[in-house]
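Apart from one protein chain that is not included, each protein chain of the complex appears where it belongs.
To keep things simple, chains are lettered A, B and C as they appear, and every chain counts its residues starting from 1.
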């Protein structure tokens, strides 16, 4: 796969749809959360992180989502705005919903966990009528994060955004982003992930996430090739399957495949690796780079974020990624 | 459109998925329900009626659905079985759900209404894992009734059945069958009806139902032609739009269109007209008849049912339809 | 216990609060419901039956409740009105709730069962602000049926009605009337039944119902005496414990106790026995009769109803009860 072609007549590079949350990261780390006494607040949520990453890399971005009518919601909008992200597509809930929270626990670089607050969250209340078709018509890319499919009406809002994107030739990138909370059952997850993937041009997920999506398909041996192949009958041009420390593999509609490896890093925590990878990788594709070079850029970006305390706030600039790659090559 | 081609290597002609209910029809009619003192019990629900109609017409049929674990549920299974319909695809709820009820009120042939009991009904609890893929692989046709998309997990069960049907080359007939209860919003309805229609070979609905489905599309003038055209880009071969007393119009993928008119009838009530039309029409298509002849057969079938007290129980045999057409021509 | 004293300065004899439903009684009996094809519609629900019974016996009655905004709801109001029961305390739901249904199955006089429809029913939506304090201030008696405590806001409406009744010296009669549906747990049932009993002057229930109510009390041997004794520390003057075919026993605050026996009857079905007993018994007490005579009158009333097809519609007049007692004595 040489490269992906994006629309050229668009005022926006990138629009993400979905979760806008707050991360509360432990200040005192390498211990159980019971012993952590103070937390620092960051904007979080996978599509928010990726969008912040894209903006940090210099692209023109916007966001479709919903925030709570409280201090956390206003902080999120302020932060996005201050980071150059358009917020015209973000609505504010008026039903008393809250902002999703993720308290991070870092017992050791290998032992990280998250304590989630996802009951009655504003982001899952995004409604179809709140999806601005014109924003999607003006953007080169729509990024869909799978978690936004977990509940109604956010689920329907995403399904409608997918229809609008296809109608306007906006490239759809689907980041599976599976989180067990919010979903009613594994069957439901499989069915809606499948529907979203059917309408996507680029699909990114871990091997485990693709297994989930294939629950009702025939791929008992969890073959990457079988996984990738089925999507080319729909709209996919590129399917990226991530294997953690073993790197990732990208399959193209043309039959090509590329392996990507990871960069060494002084890991503080593993959170945010996938989001910064996605930001770097998509940035590369949108520069017209080939898949292989884009994967490398994504990996370097990921390594920077896992060496930092936050996810969103640590998203690197192009210069930082290039410097990191240079330094790694020398080491 | 000359005719539709169905798979020939199948043991079953027809499988319907969705609602299995009880109709409680007023015995004393032409008065408000307040004054009706006794009711007669029938099997009801649009896909059940159509399936009973298909069986009455001599086809080999089966049903995918869920019934309550009570006397009403057992009555439904017994009735289907006694009418030659396979019931292996019907599961029984174990959570205490009830059977949906429809009390009919017949104030006059023109003024009919229904009082529905649809809270906590068993039919909407059909789960994806209860959808028997082999049944769909063995059938020529899958009939989907839109009401089954109204709530989870029945919604996901239908979405999965659609996937299985497409996988196995089973012809999908989508009867929109819009009922306002059960749905959370008009937007949600539009989105899921659209998803089902995208995967269907034949789509049948009233003009009002297509308007609902097109809520997020560009067809402000509600043009039948515009409506039909959009589906041929997906999988549709035939789109039938019904205009009540003004008959119906069928558009083929080949650009053809056919108008169908209605037969005169001594109307007792209007309930069941759509279901008996669908049964007769699909029967015709499956005989290899052209669209026009099939529409005529459907119309005659509808006229028989609206002249009777029940819906399901009044579904005619081939002989009865032929006789009715003959008698009408003479009159 | 000689007799109970009621307020004398009241314009109303009796107000009931709670369930207003529809019974659909099998017309073809002595068979399973699967084989019953037609049903007859009656007003039902324990407090409705008792109130109809009281009105049939000549008392001035009113009702506090809520009906659905449909044909069934209007039928109920019409029926009560036509039977001389005040309906000013009955409100109409506007949220789309339905009327509770009870399909009766009569396999044999000994094998009767009920198929209930109790999801989203209007009667459980009665709200505290809809409880008319002046109605309670004008009545000699408030009858509370336990089922109305099963869910909010009906639960709170009943708790408020109890407060108003105590405030105005209106005699509270609590008919436990336990029905397993609607309640979240046995513990919840026990707690709210206890709260209602604490505020009641007369408590009526079966031995099994009192066991339920005593779940957190010390009466492991289910002694009737222990049961009765605890309520005299609150407001009770009379506690009636029913033992089915073995008759009932009434304990007075003064230490007295009376046994009541049942009358012979040509039983069609057992439904309605408790309600007609309650109507007859309360009628007797309100005539100033002693407990024993009142129990006898209640038993005769019960025997009449179980010999009939309906519950509410079969409630006897004073003359019918007296005639029945006379005939029984001769036999």
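Convention: contacts are C-beta pairs under 8 Å (C-beta built on N, C-alpha and C of every residue); 3 or more make two chains touch, one makes a residue touch a chain.
Keep in mind that this is a model prediction, so the values were computed, not measured.
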Among the chains included here, which ones are touched by the excluded chain in the whole complex? A, C
Just name the one of A:5, A:27, A:134 or A:223 that touches the chain not displayed here. A:27
Quick one: which of C:195, C:226, C:267 or C:318 touches the chain that's been left out? C:195
Contact with the hidden chain, among A:36, A:151 or A:276, goes to A:36
Looking at C:88, C:134, C:152 or C:261, which makes contact with the chain not pictured? C:152
Could you pull out which residues of chain C are in touch with the chain that's been left out? 127-129, 152-153, 156, 159-160, 163-164, 184-185, 187-188, 190-192, 194-195, 216
Across the whole complex, the chain not displayed is touched by chain A residues 24, 27, 32-34, 36-41, 70-72, 74-75, 78, 98, 101, 103, 105, 115, 117, 119-120
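By definition in this document, only the chains that are shown with their structure count from here on.
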How is the touch graph of the chains shaped: line, ring, star, complete or other? line
Once you find the CA centre of chain A and the CA centre of chain C, what distance in Å lies between them? 60
I'd like to verify one number: the distance from the centre of chain A to the centre of chain B, where each centre is the average of its C-alpha atoms, in whole angstrom. 41
Centroid from C-alpha atoms only, then distance chain B to chain C, rounded to Å. What do you get? 44
What are the residue numbers in chain C that touch two or more other chains? none
